[in-house]
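One protein chain is absent from this view; the other protein chains keep their places.
Here is chain A:
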(Lines give C-alpha, C1' and ligand atoms only; values in the text may rest on other atoms or scores of the structure.)
Protein backbone atom coordinates (compact mmCIF):
# COMPACT_ATOMS: atom_id res chain seq x y z
CA UNK A 1 0.00 0.00 0.00
CA UNK A 2 1.41 3.35 -1.00
CA UNK A 3 0.98 6.16 1.49
CA UNK A 4 1.23 9.86 0.85
CA UNK A 5 3.58 11.47 3.37
CA UNK A 6 3.32 15.02 2.08
CA UNK A 7 3.59 16.88 5.39
CA UNK A 8 6.58 14.98 6.76
CA UNK A 9 8.42 15.18 3.43
CA UNK A 10 7.89 18.93 3.06
CA UNK A 11 8.87 19.52 6.69
CA UNK A 12 11.97 17.41 6.22
CA UNK A 13 13.07 19.38 3.18
CA UNK A 14 12.95 22.52 5.35
CA UNK A 15 14.26 21.16 8.62
CA UNK A 16 17.18 19.27 7.10
CA UNK A 17 18.93 22.50 6.12
CA UNK A 18 18.39 23.97 9.60
CA UNK A 19 19.95 20.84 11.12
CA UNK A 20 22.80 20.99 8.57
CA UNK A 21 23.59 24.64 9.35
CA UNK A 22 23.31 23.96 13.10
CA UNK A 23 25.80 21.11 12.73
CA UNK A 24 28.27 23.35 10.89
CA UNK A 25 27.79 26.06 13.53
CA UNK A 26 28.39 23.63 16.41
CA UNK A 27 31.48 22.33 14.63
CA UNK A 28 33.06 25.76 14.11
CA UNK A 29 32.02 27.14 17.50
CA UNK A 30 33.61 24.22 19.32
CA UNK A 31 36.79 26.10 20.16
CA UNK A 32 35.27 28.86 22.30
CA UNK A 33 31.81 27.54 23.23
CA UNK A 34 30.39 24.06 23.88
CA UNK A 35 30.32 21.81 20.85
CA UNK A 36 33.01 20.45 18.60
CA UNK A 37 33.53 17.68 16.11
CA UNK A 38 31.76 14.90 17.97
CA UNK A 39 28.46 16.69 18.62
CA UNK A 40 28.52 18.29 15.17
CA UNK A 41 28.96 14.91 13.52
CA UNK A 42 26.13 13.41 15.54
CA UNK A 43 23.79 16.29 14.61
CA UNK A 44 24.73 15.90 10.94
CA UNK A 45 24.05 12.17 10.99
CA UNK A 46 20.74 12.72 12.78
CA UNK A 47 19.76 15.07 9.95
CA UNK A 48 20.55 12.35 7.40
CA UNK A 49 18.54 9.91 9.52
CA UNK A 50 15.61 12.33 9.29
CA UNK A 51 15.96 12.24 5.50
CA UNK A 52 15.93 8.44 5.65
CA UNK A 53 12.81 8.47 7.81
CA UNK A 54 10.88 10.77 5.49
CA UNK A 55 12.07 9.16 2.25
CA UNK A 56 13.66 5.77 1.91
CA UNK A 57 17.14 4.32 1.82
CA UNK A 58 17.46 4.24 -1.97
CA UNK A 59 16.29 7.85 -2.45
CA UNK A 60 18.74 9.12 0.18
CA UNK A 61 21.51 7.12 -1.49
CA UNK A 62 20.60 8.88 -4.77
CA UNK A 63 20.42 12.31 -3.09
CA UNK A 64 23.74 11.99 -1.24
CA UNK A 65 25.87 9.49 -3.16
CA UNK A 66 28.42 9.12 -0.37
CA UNK A 67 30.37 6.03 0.53
CA UNK A 68 30.41 6.32 4.32
CA UNK A 69 33.24 3.83 4.78
CA UNK A 70 35.39 6.09 2.60
CA UNK A 71 34.33 9.09 4.73
CA UNK A 72 35.51 7.27 7.86
CA UNK A 73 38.85 6.46 6.24
CA UNK A 74 39.34 10.04 5.03
CA UNK A 75 38.58 11.37 8.52
CA UNK A 76 41.09 9.04 10.12
CA UNK A 77 43.71 10.05 7.54
CA UNK A 78 43.13 13.77 8.17
CA UNK A 79 43.47 13.26 11.93
CA UNK A 80 46.62 11.17 11.48
CA UNK A 81 48.26 13.66 9.10
CA UNK A 82 47.44 16.57 11.42
CA UNK A 83 49.08 14.72 14.27
CA UNK A 84 52.03 13.53 12.20
CA UNK A 85 52.66 16.86 10.46
CA UNK A 86 54.32 18.23 13.57
CA UNK A 87 57.11 15.64 13.25
CA UNK A 88 58.46 17.38 10.13
CA UNK A 89 59.07 20.59 12.11
CA UNK A 90 61.20 18.89 14.79
CA UNK A 91 58.57 19.18 17.49
CA UNK A 92 56.89 16.31 19.35
CA UNK A 93 53.99 14.34 17.92
CA UNK A 94 50.60 16.13 18.19
CA UNK A 95 52.07 19.59 18.71
CA UNK A 96 49.54 22.20 17.53
CA UNK A 97 50.19 25.69 16.23
CA UNK A 98 47.94 28.63 15.43
CA UNK A 99 48.29 31.87 13.57
CA UNK A 100 46.20 34.72 12.21
CA UNK A 101 45.43 34.85 8.51
CA UNK A 102 43.64 37.37 6.32
CA UNK A 103 40.99 35.36 4.53
CA UNK A 104 39.16 36.93 1.55
CA UNK A 105 35.62 37.06 2.95
CA UNK A 106 36.07 36.54 6.68
CA UNK A 107 38.79 39.08 7.40
CA UNK A 108 41.35 38.33 10.08
CA UNK A 109 40.78 34.79 11.30
CA UNK A 110 42.77 32.65 13.67
CA UNK A 111 43.35 29.19 12.24
CA UNK A 112 44.40 26.48 14.65
CA UNK A 113 45.58 23.05 13.51
CA UNK A 114 43.31 21.51 16.16
CA UNK A 115 40.49 22.46 13.78
CA UNK A 116 41.82 20.04 11.16
CA UNK A 117 41.97 17.32 13.79
CA UNK A 118 38.37 18.17 14.66
CA UNK A 119 37.45 17.86 10.98
CA UNK A 120 38.79 14.31 11.10
CA UNK A 121 36.71 13.57 14.21
CA UNK A 122 33.62 15.02 12.48
CA UNK A 123 34.06 12.88 9.38
CA UNK A 124 34.74 9.73 11.42
CA UNK A 125 31.65 10.25 13.58
CA UNK A 126 29.40 10.88 10.55
CA UNK A 127 30.85 7.90 8.68
CA UNK A 128 30.63 5.41 11.55
CA UNK A 129 27.11 6.46 12.59
CA UNK A 130 25.73 6.34 9.05
CA UNK A 131 27.45 2.99 8.43
CA UNK A 132 25.79 1.49 11.51
CA UNK A 133 22.36 2.91 10.66
CA UNK A 134 22.51 1.88 7.01
CA UNK A 135 23.66 -1.61 7.93
CA UNK A 136 20.86 -2.08 10.48
CA UNK A 137 18.14 -0.22 8.59
CA UNK A 138 18.87 -1.59 5.14
CA UNK A 139 18.47 -5.19 6.12
CA UNK A 140 15.50 -6.99 4.60
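Methods note: a residue touches a chain if its C-beta (ideal position, glycine included) is under 8 Å from a C-beta of that chain, and two chains touch if they have at least 3 such contacts; residues count from 1.
One rule holds for everything that comes next: contacts and distances are computed from a predicted model.
Taken from the listed names "Folate family ECF transporter S component", "2,3-dehydroadipyl-CoA hydratase", "NADH-quinone oxidoreductase subunit" or "Multisubunit sodium/proton antiporter, MrpF subunit", the protein name that UniProt assigns to the chain not shown is "Multisubunit sodium/proton antiporter, MrpF subunit".
Where chain A meets the missing chain, the touching residues are 2-3, 8, 15, 19, 22, 26, 29, 33-35, 39, 43, 46-47, 49-50, 52-59, 133, 137-138, 140.
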